[in-house]
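Complex shown without one protein chain; remaining protein chains in place.
For clarity, chains are labelled A and B in written order, and residue numbers in each chain start from 1.
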Amino acid sequence: MEETKLTSKQFLNELTAKHYDGALQAKAEGKPVAWAVSISPQELFETLDMHVVYPENHAAAIGARKEAMKFIDHAEGIGYSADICSYARINMAYTDIPHAEAQDIPLPDVVLCSANICTTVMKWWENLAKKLRVPLVFIDTPFNHTYEVPDHAVEYLRGQFESAIKQLEDFSGKRFDFDKLGEVMKLSNATCQWWKAATDLAQFTPSPLNGFDMFNYMAIMVCMRGNADGHKLFKLWYEELLAKKEAGLGPWSSAEEKYRIMWDGIACWPHLSTTFKTLKKYGINMVTSTYPESWNVRYETNDLTGMARAYTVNYANRNLDFGTDYLKKLVDQFNLDGVLYHSNRSCKLMDFRQYEVRRRVEAMTGIPTTMFDGDQTDPRSFSEAQYETRVQGLVEMMDKRKAAGR
Amino acid sequence: MFLGIDIGSSSSKVALMNDKKELVATAVVNKGTGTDGVHSALEQAFLKAGITKEDVQFSVVTGYGRVTYKDADKQITELTCHAKGVAYLIPGARTIVDIGGQDAKVIKLNEKGEMINFGMNEKCAAGTGRFLEVMARVLGCGLGDLSDLAQKSDKTVSISSVCTVFAESEVISQLATGETPANVARGAHVSVSKRVAGMCNRVGVEPTVVMTGGVALNADMVRCLSNELSSPVTAAPNCQAVGAIGASVAAYETFMARREQ
Partner (left out) sequence: MSDYKELIAELVAAAETPAKTIKKSMEDTGKKAIGCFPLHIPEEIIYACNYLPVGMWGGKTDLKLCDTYMQSFCCTIMRANLEYGMKGTYNFLSGIVMNAMCDTLKCVCEDWKIAVPQVPIIPVVYAQQRKSEEGIEYMKAEFKRVRHALEKLEGRMVMDRDVENAYEMYEDYRAAMRDFDATCVNYPITMDAYTRHLVIKAGFFMDKAVYKEKIKAITAGLKAQAPEKFDGIRVIATGLLSEPNEVLNIFKENNIAIVGDDLAQESRLWRTPGRDIKGSVWEKMALRMADQRGDCFLYEPDKQRGEMMIEMCKARSAKAVVVFMMKFCDPEEFDYPIYKKELDDAGVPHLYLEVDQMIDSFEQIRTRIQAFAEQF
């Protein structure tokens, strides 16, 4: 098959296979493998040509494959509370039972943690380091309770990047090539730009993008935004979506986009198809979430301080005023009819601000919103009946608003 | 004569043991703490044994009602009593699973039949008898009918919710989409078994596994638990009275130890 005929979807699958096969192969050859948190400064790992696997991606795949309970039961058996993050429970269990139908991954020789998505990952990665007796490279990103990031926090991060480079040099026995870092930084920025441009095409009505696809492409944004493959994928995806948009096509061939909503929070992986089909049944397209921006990690090439700042301004690490403004912007830019909030049992950092954000966004924009109970990978915390009722309620409110001509 | 009394949340149990450590009589009354259930059970047991209250040399009370019951010589927990009761009835047992109305327990015994570790469910009702009661209600059958019903199943309906309220709506929608009550009943048993198995894993399971409490009368439940644990599970004889029997053993042992001193 000629490369030009490859669709982005096919390429996505190829890259996923390549990513995991590469890591398994490396391990088999005795090369070190790392595990890292999703929004990590991958630029540093990429510069050193490290094989990095992302447990959050892996846990999500296990959840989507409906085999989470095998791992969750084991984790709870060894003392993990059912109340902590289900990704963590699955991943900690995987270190004991290292086989999943969804995908096998090699156990790590070093673990890398960046806490900009939550403090939970700090605890989770500590446990990995202690249990597997491997070194931990940790980047602490202080919570930004002020609207803007304080300078001393940026300085602190920059210092940690330098310490992490030293730690990675010691671990790999390689000298860190700053020229190469510059190249990786450039490529990473370019990939992020395509990712952002692609997801921004959903601003058009109808949106050429089905938001649930975004959940799938995101996995590659996590693990390949600093290399040529990732860059190529997101450019291709953009071009496809652009062509779709130019042709006036909506998200699905079998149904029309009637409502445009935002999904707040992580997907419900074990119930992905239920959550998707229920929305589609009512003509609801999830056109955006907070994720497009989360992986739009942008800075000036060769500016390590700028890169430090870029890694601490993630939505989850910023204050409520910022979060509210950001959501309001999404409502306007994406011409949203409603917001669906996922009260995710796994993610306390998202949950305990969600009520207030929801009230404020409703007040600022006037669009209806609803919330449902679920979990990113624990199938037990979701009720299909509750979900459908809430979605239906949202539709009724959106209809009322449309009828009122707003 | 040595008396053991177990006052639970929904039933009262009594056991009598003679000075040769032989079980003489047991009685179970389905009225728990705060009722006259314990008096009825005592009357029944005394009648069966042909003795009066005055013949009791030492008595031990256990169960949730143990703290408020004042007429016994000593009170100890139902965990220790279940351990003693099972060790008496089934020597060599190493793991006990007791599923009661409000809580479920797993008790680990050493080779001498002494309790060395235990686990109990958290506040949530999943994995307890209460969960089965809710399921029986949704299925429109009695709690005692669940076992027969489940044994007619041809597959297991998955009930994934941990929350009893969610599970209830899950089951209702499954029945609405045509699942048979038999398959749902089996699903409920598997669901409770999974929760209990999780608790067992935290404590560590060793054979022989013995099940006590009223839920042990549910043969299908015993089989489901056995599957989840990948280990044979034996239902204790006189399963509802095991705590009371253990209390009578404790009464016997305490009395003998004191006499020796």
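The definition used in the following text is that contacts are C-beta pairs under 8 Å (C-beta built on N, C-alpha and C of every residue); 3 or more make two chains touch, one makes a residue touch a chain.
Quantities reported herein were computed from a predicted structural model and do not represent experimental measurements.
The chain omitted from view is touched by exactly one of B:L23, B:M115 or B:L225, namely B:M115. Touching the chain that is not shown, out of A:L24, A:L107, A:M122 or A:A255: A:M122 (per the contact rule at the top).
Among A:M92, A:I105 or A:L168, the one in contact with the hidden chain is A:M92.
In the complete complex, the hidden chain is touched by one of A:D73, A:D140, A:D229 or A:D325, namely A:D140.
What chain B contributes to its contact with the hidden chain is residues 64, 67, 76-80, 103, 115-118, 120, 122-123. By the touch definition given at the top, chain A reaches the unshown chain through residues 75, 78-81, 83-85, 88, 92, 115, 118-120, 122-124, 126-127, 129-131, 135-136, 138, 140, 142-143, 145, 150, 152-153, 155-156, 158-160, 162-163, 319-320, 343, 345, 348-349, 351-353, 355-356.
Operating definition for what follows: only the chains that are shown with their structure count from here on.
Per-chain Cα centroids separate chain A from chain B by 47 Å.
Within the complex, the chain A residues that touch chain B are 69, 73-74, 76-79, 82, 379-386. Contact residues of chain B toward chain A in the complex are 160-163, 166, 169-170, 172-173, 194, 197-198, 201-202.
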